[in-house]
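I am attaching a structure below and will ask some questions about it afterwards.
A single protein chain has been removed from this complex, and every other one stays in its place.
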Amino acid sequence: MKVAIIGVTGYSGLELVRLLKNHPKVEIVSLHSHSQNNQDISNVYPHLKRIIDLTLEEINPKKIMATADLVFFATPSGISKDLAADFSENNFPMIDLSGDFRLKEIGAYEKWYQKEPASPAILSKAEYGLADLNSEYSSNFIANPGCYATCALLSLAPLVQEKWIDPDSIIIDGKSGLSGAGKNLSVAAHFEEAHDNMSLYKMNSHQHIPEIVQQLKSWDKSIPAIQFSTSLIPVSRGIFMTSYLKAKRKLTTSQVHQLYQSFYQDKPFIRVQAENQFPSIKQVVGSNYCDIGVAFNEATNVITVVSVLDNLVKGAAGQAIQNLNHLMKIPEITGLDFVPVYP
Amino acid sequence: MKVAIIGVTGYSGLELVRLLKNHPKVEIVSLHSHSQNNQDISNVYPHLKRIIDLTLEEINPKKIMATADLVFFATPSGISKDLAADFSENNFPMIDLSGDFRLKEIGAYEKWYQKEPASPAILSKAEYGLADLNSEYSSNFIANPGCYATCALLSLAPLVQEKWIDPDSIIIDGKSGLSGAGKNLSVAAHFEEAHDNMSLYKMNSHQHIPEIVQQLKSWDKSIPAIQFSTSLIPVSRGIFMTSYLKAKRKLTTSQVHQLYQSFYQDKPFIRVQAENQFPSIKQVVGSNYCDIGVAFNEATNVITVVSVLDNLVKGAAGQAIQNLNHLMKIPEITGLDFVPVYP
Amino acid sequence: MKVAIIGVTGYSGLELVRLLKNHPKVEIVSLHSHSQNNQDISNVYPHLKRIIDLTLEEINPKKIMATADLVFFATPSGISKDLAADFSENNFPMIDLSGDFRLKEIGAYEKWYQKEPASPAILSKAEYGLADLNSEYSSNFIANPGCYATCALLSLAPLVQEKWIDPDSIIIDGKSGLSGAGKNLSVAAHFEEAHDNMSLYKMNSHQHIPEIVQQLKSWDKSIPAIQFSTSLIPVSRGIFMTSYLKAKRKLTTSQVHQLYQSFYQDKPFIRVQAENQFPSIKQVVGSNYCDIGVAFNEATNVITVVSVLDNLVKGAAGQAIQNLNHLMKIPEITGLDFVPVYP
Partner (left out) sequence: MKVAIIGVTGYSGLELVRLLKNHPKVEIVSLHSHSQNNQDISNVYPHLKRIIDLTLEEINPKKIMATADLVFFATPSGISKDLAADFSENNFPMIDLSGDFRLKEIGAYEKWYQKEPASPAILSKAEYGLADLNSEYSSNFIANPGCYATCALLSLAPLVQEKWIDPDSIIIDGKSGLSGAGKNLSVAAHFEEAHDNMSLYKMNSHQHIPEIVQQLKSWDKSIPAIQFSTSLIPVSRGIFMTSYLKAKRKLTTSQVHQLYQSFYQDKPFIRVQAENQFPSIKQVVGSNYCDIGVAFNEATNVITVVSVLDNLVKGAAGQAIQNLNHLMKIPEITGLDFVPVYP
C-alpha cells in the first residue's frame, strides 16, 4: 500500500511518518505541505535526518492519485473539506485526521468550528472511524476521530451502550498535553505560560463536544448533552480524562470493572486496568493504547472512569493507521504493536 | 508576637519561615524538628543561608511556652494530636497546619486517617479556621484547613450558602502539584514518574473529603456527600480545581458571576475573575490568593467553577499567618500583601 | 523616591513591579508600554489584580520627568538608546536594564547587537553597574548588567582580580531558563520545543561576550578573550553556570574556597557555599542572591566555578533595585531581603 501524507509538518503528520516508517505493509511515497515545498523534510525536522529521504511537495491531487493508493490528511480544520473534492470524485481512499468530516448534523460544523462546512455530497461519503469499536467500513473515506473524542467515547461506551447511567449526568474533565495544541506558536503554548502551570480553555465550547454527543446518541438516543471541559497540563504527549457518571442503580466497583473487562476483552488496544488500579499518562506514551480504570462510589452513586491515551497516536496517527489496517483488511495491530516509551 | 515552628523542615514549615521572615509584627524565636536537631537550618536548606540564623531544636513544650507567644504545628498528621496536650493544658495559642484537629465527628479521623484520634477534650477546643470566611475566633487554637479543602470550600461557598445547586450533584476534580505530596521520597514523587505524567490517587478516599463535607453541611445540612477526586500534575506549587454543580434552576453565567463578585468583594485574597475568564495556577504562585472563575452551561444546567491557589501559601502557611493575624486582631493582609511570582 | 517603569509588560519590567511593590522607600508612579496603552495592567496580567492599580501609559519623557524621580528602562535592546536622549539632556536619573549602554568600545554594539548604537555623548554618561562590586557611582545613569554577564563576572572576579588563572583559559558554559528568552513567542520557546529538551543557541555570538570581556579586562588587561556558550534548559527562572579555568600554579580546593570566602564575605547577596558544596538553581529562585561553589582538580589543574542566580532578579530587576539603593545611598539590601521561593 502506497500512501501520501498531506500536512506532514504538523505534529500528527510527523507522527504518521514515525509510525508508518516501520509498518510492514505500507510505503510512504510522498509528503505534502502548504508552506515548505521543495525542502527535504529532514532539513525542516532534524530528527528525520538519515531516516526519511523525501522532499516536501506541493499538494497536487492528480499526481497523488497517480502515485499513491491512499491519502492521509493531517491538516488543520478547514483544509480537507475543500481538498477532498478531487479525491472524492475519483473515489480515491482517504483518511482525514482533521475535524472536517466528523459532524453529520447540518449547521453543527459551522457552529463549533466557525467555518464553512464541506459540501453535503462529500460529507455524506465520509464514515466516522472510531477504530477500536469499528472494523468493517462501508466507505473508503474515513473521518478519523478527535483525540479527546476518542478518549471520551472509549471511556463511556460500555456504560452508555449498556444504559447503566443517568443520560443527563455525563461530566467529562479532560486534560491534554501541549502537543495537542499543535505546532503553531501561541501564548498558551509559550513555555513560560504552559510550564509549571495548568489552565482551562474553550469553556463549554470545545469542538469535540458535538462529535462526542453525536456518537453517544448513536448508542443511546436519550442522551441530551454532556458537560465537557478541556484543560492544558504541562506534559508533551497525553490525554488524562476523568469522567463522572451517576449510576441508575446501586453498583459495586467490581461490577463496573467486570463490565469494562468483558466489553474490551477482544480489543487489543484497550487495556482495562486491574480492579482499583488507575492508569497514568506515561504508561501509554508513544503507543496506540487507551488504558482505563473504573470505580464506583457508594456515597454518591457516581462511577468514575479514568482513561489515558497518547493524543498523537491513539488520538490521531495511530488510530488513523489502525483504520488503514481495517481498510486493508489486515490485523488491526499491524505496525502498531510496539511498547510504550517508559519512562 | 514571638512564634515557634514545630516541623519546620517540611515544605509547609519552610513556607512559614519564608513568609514570616518579612512579617512586620512577628518574630520567629525557635525552630523545631524531630529529626535534625542541633543543625543550623541553613545547613539543611541552603536557600536560607545568611537569612535565617537559627539552629534546629528538639521539641520541648515548656521551653517553647517560656520563650514564644504562639506555636505553629507544621507536622505530618498524627503528631500534633499528641503534642498539643501540654500546650492545651496551659491554654497556649496554637495553629495546627495538620489534619489532626479538623474533623469533629466521632470516628471520622480514625476512618480517613487510619490513626488514633486526638483526645475529645482537646479536639473540642480547636476551631476550624477557614481564614477568608472567618475572622473572629472564640478559641486561640486554630485547626488550619487542608489545601484541597480550602480550595473546594472557597469554590463552593457562594453556591452552597445561597442554595443555588442540587445538594446531591457536587463533583470536584482537584489537581495538585508535587509540593502537596511533601518532602518524603515516594515512587509517585520520583521525578521520572511524576514528570511529563498525570495520575489519580486516593480514589474516593482522600482525607479532605470529610473535612469539606463537614464544612459544607454547616452551610447547608441537606448536602449528603461529595464526589471528590485528586490527581497529581507535574508542577511544583499549585492546586487547580474544577467543580461541577447542577443548578436548581436556569441561570446565566452572568448571574453566577455576580453572585461570586458580591460574595467575595470584601475578601482581599479571593479574586473573582472577569466574566468568562478563568484563572491559571501561575497567577497565584507564591501568594495567598485564591482566584476563581465561573460559567453556566445552558445545555447541561451545570455550573463550572475553576479555582486555583498555591497549596503551600493559601493552602497552608499563608492561611495560617492570616489566622495568626485574626488572632492578633490586626489586618488580615499584614505580611501577606506581596505579588505572585510570575512568570 | 518616585519611579516610572518603561517596558513594564516584559518579564523584567513585571519583576520590577513585583519587587518594588514591597520596597519601603519607593513608589511606582507610572507604568509605560509601547503596545498596550490605556489598559489596566491587571487586565493584561491577572496576577496583578487587586494589587497594582495602574493604567499603562504611552511613553512621554516630559510627563515622566514631571512626576517621577527616576526612570527604569526594561525595554528590549534598541529602544532605550533613543529614549534616553530626553532624560539625559535633563540629567534625569535612569537605570537601563537593556544592553544599549553597556558596551563602551566603538563598534562593539553594532557588531554584537546588529543595531545602530546610542550617541557617543549619551553613552559616555552611562556607568556600568555591577551592583555587588560597585556601590559608589559617579553618574546617575546606570547601565544594569546582563543576566549571563552578572553571573560570569561574579564567578570570575576573585580569580581574575587576584590573577590566579591563565588569562587565555577562560571557558564559561552558561545555561538559562526560558524566562531569559522573554515574552515574545518563538519556536525555541514553544513548550513542545523547550520542554524535556536542551539546546545551545548563539554559538560564539552571544551579545554578553563583549560585556564580560570589557569588565574582565578592566580587572586584568591581559585577558584576550573568553570561550562562552549559552544553552536553554527547561526551567522557568534561573541561570546555572559552570566556568573552567586553568590555574597558574598548583592549588587546593580549600585555597580557592578561601579566596572566594574572603572576597565575598561583606557582600550580602553573594553566598559562597561550604567547601565541596555546589549550588542549585532552586535555592535562589525569586531572590537577589548569587550562590557560588568552587573546586580544584589536581589531575587537570582546572578550577571549576559553579554559580546560580535568578535571571529576572539578580540578573535584571533585583540588581536594578540594588543599583537604585546605591544611588539613593541607602543600604543595598533595602527591599531585597526576602527568602528564595523554595521549593
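Residue numbering begins at 1 within each chain, and the chains themselves are lettered A, B and C in the order written.
Please note the rule applied: a residue touches a chain if its C-beta (ideal position, glycine included) is under 8 Å from a C-beta of that chain, and two chains touch if they have at least 3 such contacts.
Computed from a predicted model, the values in this text were never measured in an experiment.
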Chain not shown, its touching partners among those shown: A, B, C
Hidden-chain contact residue, picked from the options C:96, C:193, C:211 or C:332: C:193
Contact partner of the left-out chain, one of C:134, C:231 or C:334: C:231
Among B:27, B:162 or B:192, the residue in touch with the chain that has been omitted: B:192
Contact set of chain B toward the excluded chain (per top definition): 11, 178-179, 181, 183, 185-187, 189-196, 234, 236
Missing-chain contacts mapped onto chain C: 168, 171, 173, 175, 177, 192-193, 196-200, 203-204, 224-227, 229, 231, 233-238, 240, 242, 244, 276, 278-282, 285, 293, 295, 297, 299-300, 302, 304, 306, 308, 343
Hidden partner interface residues of chain A, rising order: 11, 14, 17-18, 21-22, 43, 45-52, 179, 195-196, 236-237, 268, 271, 273-274, 277, 279, 282-287, 291, 337-343
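By our rule, only the chains that are shown with their structure count from here on.
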Where chain A and chain C are represented by their mean Cα positions, the distance between them in whole Å: 46
Distance from the mean Cα position of chain B to that of chain A, given in whole angstrom: 39
Residues of chain B engaged with two or more neighbouring chains: 196, 236-237, 279, 282, 285, 343
